[in-house]
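Here the complex is missing one protein chain, while the rest keep their positions.
Naming follows writing order (A and B), and every chain is counted from residue 1.
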Amino acid sequence: MTAQLNVESKHNLSGGQPLTQKRESLFADAFRRLLRNRAAVVGGSIIVILILLAVLAPVIAPAPYDLQVLDDQNTIPKWLTSVFPTMAPYARFSDSYPLGADYVGRDLLSRIIYGARISLTVAFIGPIISLIIGVTYGSISGFFGGRVDNVMMRFVDVLYAFPGLLFIILLMAFFRSTFSKPDPGSFSYAISQMDARMGGMLFIFIGIGLTAWETMARLTRGQVLSVREKEYIEAARTIGATNGRIMFNHILPNIVGPLVVAETLAIPGYISTEAFLSFIGIGVNPPTPSWGAMISDGAQVVRTYPNQTIFPALALAITMFAFNFLGDGLRDALDPRLRGTQ
Amino acid sequence: MQSKKLFVFAALLIVASMLLAACQPAAAPAEQVAEKKVLKLNMGPGDIPTLDPALATDTSSNQIIELITVGLTRQNEVTTDVEPGMATGWTMSDDGLTYTFTLREDVPWVKYDAVSGEVQQVLDCEGNVRMVTAQDFVYGMLRTLAPATASDYAYVLAFALKGGADYNGGTLVDVATGEVIADPETFEGESAPIGPEVVAVQAIDNKTVEMTFNEAAVFNLNIAGMWVAHAMPSFQIDGDDCTEGKGDRWTETGFNVSYGPYALKEWVHDSYITLVKNPFWPGQDSVPVAKIDELTWLMLDDAPAFAEYEAGNIDVARVPQADMDRVKADPTLSAELLIAPDLCTYYYGFNTTAPYVDDVRVRRALSFAVDRQSLIDNVLKGGQEPAGWFSRPGLAGAPTRENYPDLGAKFDAEYAKAQLQEYLDEKGLTVADLDISLMFNTSSGHQKIAEAIQAMWKENLGVDVKLVNQEWKVYLSTIKGAETPQVWRLGWCQDYPDANNFIREVFAVGGSANTAEGGVPTGGVTWKNDTFEQGVLDAAREQDPEKRTQMYADLEKLIVVDDAIMIPIYWYTRVSTTKPYVERTFSVLGGLEHMEKWDIKK
Partner (left out) sequence: MGRYIVRRLLYLVVVLFVVSAITFGLMHAVPGGPFDREKALPPEIMANLEKRYHLDDPLVVQYANYLYDVFVPQFSTTATTISIEDDALLKFNVGGVYVRWMNFGPSFSSRSRTVNDIFRDQLPISIQLGILALLVALIIGMPMGILGALKQNTIFDYLGMSVAIFGVSVPVIVLGPILIWIFGVVLKVLPPTGWGAKPPYILGFIPSDLSWDGFWRFSIMPAIALGLGSSAIIARLTRASLLQVIREDYIRTARAKGLRENLVITRHALKNSLIPVVTILGPMFAALVTGTFVTELTFGIPGMGRYFVTSITNRDYPVIMGTILLYAFFLVIANLVVDIVYAYLDPRIRYD
């Protein structure tokens, strides 16, 4: 076939107009493909439901999360003994608590619903801080390479060499003592008010955010280092693309896959950091519930009253499933190689 | 590809070595000549800080020290009576200040020899057996007080012994004249040149120790028997002509020398400690010869320790609060369970100068709105006793419920509400105006209690109290300084079983919960009441037990009801399970047991 013939056939097929593929932005294309991924849709819906639960908690929850009925402590609904028969000898029953009551008689289900607030906040704020700081930092470092890369990575090394836990503990000790008795109207007062409203989590968020971005930076840098040597980058350069354009249009879309997945994987890490902090006692101020705190509280009675840890852990697992499915879907959707397919 | 292969290879290697190891013939069983009686217990998580009597501060150190050394006097762990220790008898001077102790002369210093596997007597430079002498006790006390040793608990001897405080503080004062001796250099760091002119303790001869106290107090004998006043081996610590001084290492395995019913066999830090019976301890009624040959303590947290107990690997274990329901419902475990009193009090203190709680009615309201029994039944579950006052019953001089049924604080919601209402009416405030914080050090246990009490205050008084927690060290400095919060929690356990150790050492001006500078309270309860100050001094000196108890009852009423500077919450108990083949005693001294009285009957 000659070229001419091709041109002719093109012309013939479309009645004179050149046939071109419709230009779609990356994100529109990605969103379309995401919607086709059933698992991702399920995951996304679960997250939306969770957000709704968190926002509408006062309406949905059967009881206030801080209502203690000491006489009802550790009671369970009758159906629980068929799931955990070992509880039969000593369990006390009550019908007012769908999933049982905790050690001071607070309704587990309500606390799980309210707990979604804290856990979702950690799950969103943590990755956001980590991604924004980490990806920016890591891409700059990996893209420019050489001495810039060296210096930037050494700086990350130093920060990284700080065990996040120690940093958080010291930070908490420092903040909680400095801001414990502030004058109303001062900056520290505003901070401590914000902290109180978040159930004491503000400094934990700051601490977690400050300690999490380094992994993302390293990961990004590794990916960028790998991708920047590829042929299409060279090609883009030869046609005169600027550094910024190369970064945003060529490098980032190709590396965003593992980064997004890595970050959604880190979400359980944030929640378990929060759980661990609760375990050693620097977590949320009681009685604010968080799944992490409930899991570690329940862990102490896991042999006696397994429901107190299993149900928050289930909630956590479901949330994790959802984030994972969504993360997978996002990765597939954002992969430029699949663009225009499906 | 290579990396994956490497991993697979490594994994195969591990599996292969495991299989190989498993196929090895089992180690030959240890030879057993006679059935050795071995008891396994648990100490608690973390290593024992020290075995040096001069430096010990916590219960795990004291437990071991109490078994491998014996004080001049010994406290009976069940009755809290003072019994003879190394001193077979003592006399007191007419003014009640000077005590003269006569020692037994047949107790040698011993050491465990790993090579022979036996406890052996320690020999001196001439090849004679080193016996424990009065000089060893004097050395021990002076070592505790020496500034270079930097001992925490030196304060007890410093407070009690004449000249002790000055020496410990770094000045040398002649006890007879009160003049400052102006040549500290000779005394820096060495205890030998210090003599009875400076600190009023001396060895009259090999078997006589004379101590002069600052006050003619009933508890002087207790102090004389405290671990900080046990005999210590100067030949092993500082060395002598034929022995190298081990310095701070003298407590380690292989270096440790002792003289009590047990000797140190092995101390593997963070893992376990093993004591072995000392056959050279002659034995007496108050400290008999040990029947159990070997004692081993693991160093586990309560939950894994209890798992070991249930698996049959240890013989005594504390029951974690989380397992209490299950244990009480289990036929075997509930039979092995025992709840015994413990000489400690859990309380909330008030900063009597802070907003809202500076009024005694608010304090009374908060105190009487706490349903202590409900807290114990539902949250603590350890069979604790609701505390009506501070000095726990069982201490010498402390009032008991039998004798003083109406004393102190109790749950009375009506009275509490009335008190609060009176305050609100007078100030023209409502409940919502009250801004009160309760602070505690971060721990899930304290948090549970605080949450429950927070709910009680809400329910009974309508008051919303905020809960704040701080990390331990930060917390300590907060509650002892000017920033003391309105309500804060603490516990207090006995150093010696006397009410003086409780109410006076904690709440008098300058006390542990009432820090002061120059006689003016600056932190803690920040409270001064002259009747109280005089009262505790008089009570310490009162010799008649009934009168003394009455005096303490009045003082307790003062701090709990009249001035309500604190909320007594509960009196501790120890909850533990013991295997049925262990014959044992149950100590009330914060878990300090005398295992030489125990036996195993399998």
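Note that in this section a contact is a pair of C-beta atoms (placed from the backbone, for glycine too) under 8 Å apart; a residue touches a chain by one contact, two chains touch by 3 or more.
Source: prediction; values computed, not measured.
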Touched by the hidden chain, restricted to displayed chains: A, B
Sole contact to the chain not displayed, among B:Ser93, B:Asn128, B:Asn206 or B:Asn313: B:Asn313
Of A:Val41, A:Ile133 or A:Val302, the residue in touch with the unshown chain: A:Val302
Given B:Glu118, B:Asp248, B:Asp433 or B:Asp464, the one touching the chain that is not displayed: B:Asp248
Residue of A:Leu35, A:Ile49 or A:Val158 in touch with the missing chain, whole complex considered: A:Val158
Chain not shown, touching residues in chain B: 1-4, 7, 10-11, 14, 17-18, 21-22, 24, 26-27, 45-47, 49-52, 55, 57, 147-152, 154-155, 158, 165, 168-170, 246-252, 268-271, 298-301, 303-305, 307-308, 310-311, 313, 471-478, 480, 490-492, 505, 512, 515
Residues of chain A in contact with the chain not shown: 39, 145-146, 150, 154, 157-158, 160-163, 165-166, 169-170, 173-174, 177, 215, 218-219, 222-223, 225-226, 229-230, 257-258, 261-262, 265, 268-269, 272, 275-276, 279-280, 295-296, 298-299, 302-303, 309, 313, 316-317, 320-321, 324, 328, 331, 335, 337-338
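Rule of thumb we're sticking to: only the chains that are shown with their structure count from here on.
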Chain A and chain B: spacing of chain centres that average the CA atoms, whole Å: 46
Residues of chain B touching chain A in the complex: 303, 320, 322-323, 325-326, 328-330, 374-375, 378-379, 442-444, 447-448, 450-452, 454-455, 466-471, 473-474, 478, 483
For the chain A and chain B complex, residues of the former touching the latter: 66-68, 70-71, 73-74, 89-90, 103-105, 169, 172-173, 176-177, 180-181, 196, 279-282, 285-287, 296-297, 300-301, 303-305
